[in-house]
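A single protein chain has been omitted from the complex, and every remaining protein chain is retained in its original position.
We just call them A and B in the order they show up, numbering each chain from 1.
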Amino acid sequence: MLAHLINGISLGSIYAIIALGYTMVYGIAKMLNFAHGDVIMVGGYISFCSMMYLNLPAPVAVLVAVFVCTVLGIVVERLAYKPLRAATSLAVLITAIGMSYFLQNAALLIWGANPKAFPNMFKNIEAIEIAGARVSPVAIVAIVANLIIMVALTLFTTRTKVGKAMRAVSEDKGAATLMGINVNFTISLTFAIGSGLAAIAGVLLCTAYPTLMPTTGSMPGIKAFTAAVFGGIGSIPGAMIGGILLGIIEILARAYISSELADAIVFGVLIVVLIFRPTGLLGKQIHEKV
Amino acid sequence: MNMIKNASSASKKAFLNYGIVIVFFIVFQTLVSTGNITSALKGQLIPIVCYMIMAVSLNLVVGISGELSLGHAGFMSVGAFTAVIVSSAMGDAANPAKLVVSMIVGAGVAAIAGFLIGIPVLRLNGDYLAIVTLAFGEIIKNILNCLYVGIDEKGVHFAFNNPDALGMNPLGKVVINGPMGAVGISKIATFPAAVILLMIILIVIQNLVNSRTGRAIMAIRDNRIAAESMGLSPMKYKMLAFTVSASMAGAAGAVYALNYSTLVPKKFDFNTSILVLVFVVLGGIGNMTGSLIAAGVLVVLPELLRKFSDYRMLVYAIVLILVMLVTNNEKLKGRIDTFFKKFRMNIAKGGRKK
Partner (left out) sequence: MKKKLLSLIMTGALVMAMTACGGNGNAAGGNGGSGSTGNGELTGTLKLGVIGPLTGGAAIYGNAVANGTQIAVDEINARGTGFTIELNPQDDEHDAEKSVNAYHQLQDWGVQAIAGTVTTTPCIAVSAEANSDRVFMLTPSASATSVTEGKDNVFQLCFADPNQGSASAQYIADNNLATKVAVIYNNADAYSTGIYQTFKAKAADLGLEIVSETTFTDDTTDFSVQVGDAQSNGAELVFLPIYYTPASLILQQAASAGYSPKFFGVDGMDGILTIEGFDTSLAEGVMLLTPFSADATDDLTANFVKSYNDKYGEVPSQFAADGYDCAYAITAALEFYAAKNGGLDVTGMTAEQLCDILIKVFTDPDFSVDGVTGLGMRWTANGEVNKDPKAVVIKNGVYVGM
């Protein structure tokens, strides 16, 4: 039971980091970035190539991946999403889906269909035992990284000027512009941070489940999106709580109920939560104006 | 006066759609019967019609009722697997009878699924509603992955998550085998039958949209609070559109299933729902003619792109993004318009010179 719980928290921490990217972009740009899951996959491939072909040490490889994904995030935003700022949210959604297809198929052409086995990055870290249950190195790193990222992001959005600008843009774009905030820059910055986080999530995901394929990011992407909605989309602590709860529910459902129905149970819990709290666990209640 | 004008323009549009379907049918039926068609296109005729039905039925929810649904393929799979069971259970009955009964039962079961799912879903709004439809689509897929159905002379046996629990006698036949899906479906769907179904569905949708009920649905879409204050019940009308749309997807699924000899639940995943949504958005939200054309074109497009071999799906993705950018960005659209104007003028000039 304890072992399952630890596995669940570890998986959930990875979901949470992905979900943070979804939630930040949604909060600011009000768009569901379906290509986010594929940025994770790109992050995985970049760090894989850095380590295997360029023989870079693991921490440098992670930095390279973060850098490339950040640039990718900004480029995607500029090319595909920025021209659609005034368009309907559905048009943006379909464009994001197109971008997701594009990234997957580009990866297929560049890196081929054969899966790559991601090297173990945390060989130096010892597994620890808690009450007889083993906590693997990846789990330790995932949980710690998740906590650091959440605290850092919370401080960033509440204490720094740019972070406050972000919150202002997410409240009201028009008013933010009037206050002299550069909205385009702020949105780009959000995409940059979200994509950088995706790269970190990609590295963790691939280390925990070391098969890297062009479709690696899609299912975790959908699950993390669910986690973001679960916790209340737009809320940073919500994404973390949603991610971890989702991971725990998934692992426990698989262990005690049925591995085929685990996903159905995860989605079922989401539906129940949304019926009682229509904007997620920590989401803001939106009041309708007449 | 204005009302009458609106009504007549609406019915004109409706007749345009019937016309498109009839012309489509006559052209391809002639091509098929005279043998002037590639087998590639011939093999796609029935799926094309199925996707057209999927697109117009999703347009009823997304365009007319204004709710973003990301789980439409779930209803298609309910109809599809129901049709497989029904057609197998009918044994030696005549094929047209099997097809019709399968479609009706498939549509009925999908309607029930739509109604049950609609109860929680339609209480939500916007993106939350979208994510819950996505969740239900995945749940349907997972449940079908655990469903085992067998038929022997005692009748139909069901089992959940345990194929050994079917309790069939040894002569029985397993019709649906969990995640491996249905195998050995008798292929009884025909192109004319699919087109007749499409016609019926178009007639139902267009009469619904132009009726008092349809106007109520659209009023709720445009301003829920105003409509509610006029005494319209949003839940009732949204539910009506959602259930009707689900049943149509079920009927499309029935035809689709009976056109292939095998069917797996995984076919109807999130990606299929998105595919249909792309038809609706590219064809124009609320525009049935657009849905018909977009479904037809986009189902055939990946097949035409086969000569790009490895680059096929990459090209498809780029086309999709470009079309969205061009049609939704004012600046780009303006540039393209002027480009076409110049182009036309150049042609006109060229013509004068000669």
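The working rule: contacts are C-beta pairs under 8 Å (C-beta built on N, C-alpha and C of every residue); 3 or more make two chains touch, one makes a residue touch a chain.
It should be emphasised that the depicted structure is a prediction, and the values quoted were computed from it without experimental measurement.
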Chains in view touching the one left out: A, B
Hidden-chain contact residue, picked from the options A:54, A:110 or A:127: A:127
Contact partner of the left-out chain, one of A:71, A:86 or A:113: A:113
Touch with the omitted chain, as defined above, among B:54, B:276, B:293 or B:321: B:293
Residue among B:47, B:150 or B:214 that touches the chain left out of view: B:47
Contacts of chain A with the absent chain, listed as residue ranges: 3-4, 7, 11, 48, 52, 105, 108, 112-120, 127, 134, 136-138, 209-211, 213-215, 219, 250-251, 254-255, 259-260
Missing-partner contacts on chain B, residue numbers: 38-44, 47, 145, 178-181, 183-184, 187, 260-264, 266-267, 282-284, 287, 290, 293-294, 297-298, 300-307, 309-310, 312-313, 319, 323, 326-328, 333, 336
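Note that in this section only the chains that are shown with their structure count from here on.
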Chain A partner contacts - residues on chain B that touch it in the complex: 62, 68, 120, 123-125, 127-128, 130-132, 134-136, 138-139, 142-143, 145-146, 161, 178-179, 225, 270, 274, 277-278, 281-282, 285, 310-311, 313-314, 316-318, 320-321, 324-325, 327-332
Footprint of chain B on chain A - complex, ascending: 26, 32, 80, 83-84, 86-91, 93-95, 97-99, 101-102, 104-106, 108-109, 222, 225-226, 229, 233, 258, 260-261, 263-264, 267-268, 270-271, 274-275, 278-280, 288, 290
